[in-house]
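Okay, here's the structure, questions in a sec.
Only a portion of the chains appears, each positioned as in the full assembly.
Note that the chains are named A and B in the order they appear, and that numbering of residues resets to 1 at the start of each chain.
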Amino acid sequence: MESDIKLIDADGKRLDGRKIDELRKIKIEAGVLHRADGSCYLEWGGNKVVAAVYGPREAIPRHSQNPLKAIVRARYNMAAFSVEDRKRPGPDRRSREISKVTSEALEKIVLTDKFPRAAIDVNIEVLEAEAGTRCAGLTAAGVALADAGIPMTDIPVACAAGKIGSNDENGKKTGGHVVLDLGKREDNFGDADLPIAISPRTGEIILLQMDGHLTLEEFDQALTLAIKGCNIISEIQKDALLEKYQKGLEVD
Amino acid sequence: MTITSSIKRDYLYNLAKNGKRQDGRDLFKFRNITIETDLISKAEGSARVKIGNTQVVAGIKMNVGEPYPDTPNSGVITTAAELNPLASPDFESGPPREDAIELARVVDRGIRESGVIELDKLCIEPKEKIWIVFIDIHIIDYDGNLFDAASLAALAAILTTKVPAKRFDLGEDYPLPVKDPAISCTSVKFNDVLIMDPSLDEEEIAEARITVATDSNGDIRAMQKGLKGSYTVDEIKKIIKVSLDNGVEIRKKLFESVGK
């Protein structure tokens, strides 16, 4: 297999020079679209994501309405040109699963009972993908929801931790390293990925998936690291929203 | 939530707060599990699993195909689940919906990440010919906890699958090369209570759901949180612990059923 790729060096530096608990570079901009009620552009390493929120508005078709509260419909979509091998346009099984778990996570945070029968539509468009798009998308969605003025208990944020470097040339486990925010090759050749989303004020976990192989101790480390990542990104989200409001004030 | 379900919710919650359940089970105990294999002679492997009244049939078909360019020496798994209208008044026919897709993907992930099927032994001719393993899961009767029933049925079918080499003029049939399976255990949460292996009634009031697949080393191989509720870190650690315990028992039952 390709496990002879050395994902981490003797000094604990990763392929792209990051430390074990270091995030890729993240840039967030709020309010980037004219038509949407709220929007966000986010770059996270090589990922480029736009999120747009419409609503609250009447849920259509009617039979999708909940008479007691709003429904939150996230739609995760990858551009055909976002990946090395062109992706066929339209939703596939992976994107439909991501849309589902993202919708569920966001619904926990939005004060849906304020808007019976309404829909809050969250469109996440991945323009370029490079490991971690579901976290990037949910994080952008959090900012876009706040930008749209949707009442929430918190601004949701996502980040992943994972494990790399545990296979020797025979594919045997040799320890490995729990690291924050897997990059592309770490994701392809690593041993485990644990994307989570949290409500940063309470620390509650609203999204959690895991692929790979982790001991219980490694899981605990990874979860702690991912929560740490979420908290760092949460600050970047708030800065982006602040910057937008300041710009708004300057213009006025 | 309708009035009926709000009454049911209060009733089940009050039971659970006192460590009790509708059917007398402990909070972290599974319903009775039965596993039958080799039901379908046309299939390369097959199994019917019942967890309580929930009933799932899984069948494996294999075919010779081309490998993906990026894994030229590796077989291919493809997993599909049908939420058959047979199984529930709420399931509809038609293309698979979000629920069926999530189910298939979670089962697939549990199988894939645990490496239970040794894909590198399913190469016939590098870059040219590999075995494709089709795992098809039919929900026959739905009384809660499809994730574990589907996953267990898939595993029982996999562990009893014969590679149909003869049909493709590739020598004698032989058992599908397999390794240690990861056992999937699903729990749900309502209010602050956690319970394992939810029945349908319990699922209907659940706020959050989590599935943990663990292997025989006690390691975690796949997880999936679902529904709109949240978990604390401590709850997740508790769930992993309980899933491991149940996993040990279910693995034992699985091995007995497939004669290993």
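FYI, contacts are C-beta pairs under 8 Å (C-beta built on N, C-alpha and C of every residue); 3 or more make two chains touch, one makes a residue touch a chain.
This one's a predicted model, so the numbers in the text were calculated from it and none came from an experiment.
Trainee: Taking the file as a whole, write the stoichiometry using the chain labels present.
Mentor: Each shown chain stands for its kind; the full complex totals A x3, B x3.
FYI, only the chains that are shown with their structure count from here on.
Trainee: How big is the gap, in whole Å, between where the Cα atoms of chain A centre and where those of chain B centre?
Mentor: It comes to 26 Å between the two C-alpha centres.
Trainee: If you look only at chain A, which of its residues touch chain B in the complex?
Mentor: For this pair, the touching residues of chain A are 1, 68, 93-94, 96-97, 99-101, 104-105, 107-108, 194, 199, 202-216, 219-220, 223, 227.
Trainee: Residues of chain B touching chain A in their complex?
Mentor: These residues of chain B touch chain A: 1, 98, 101-102, 104-105, 109, 113, 120, 210, 215, 217-233, 236-237, 240.
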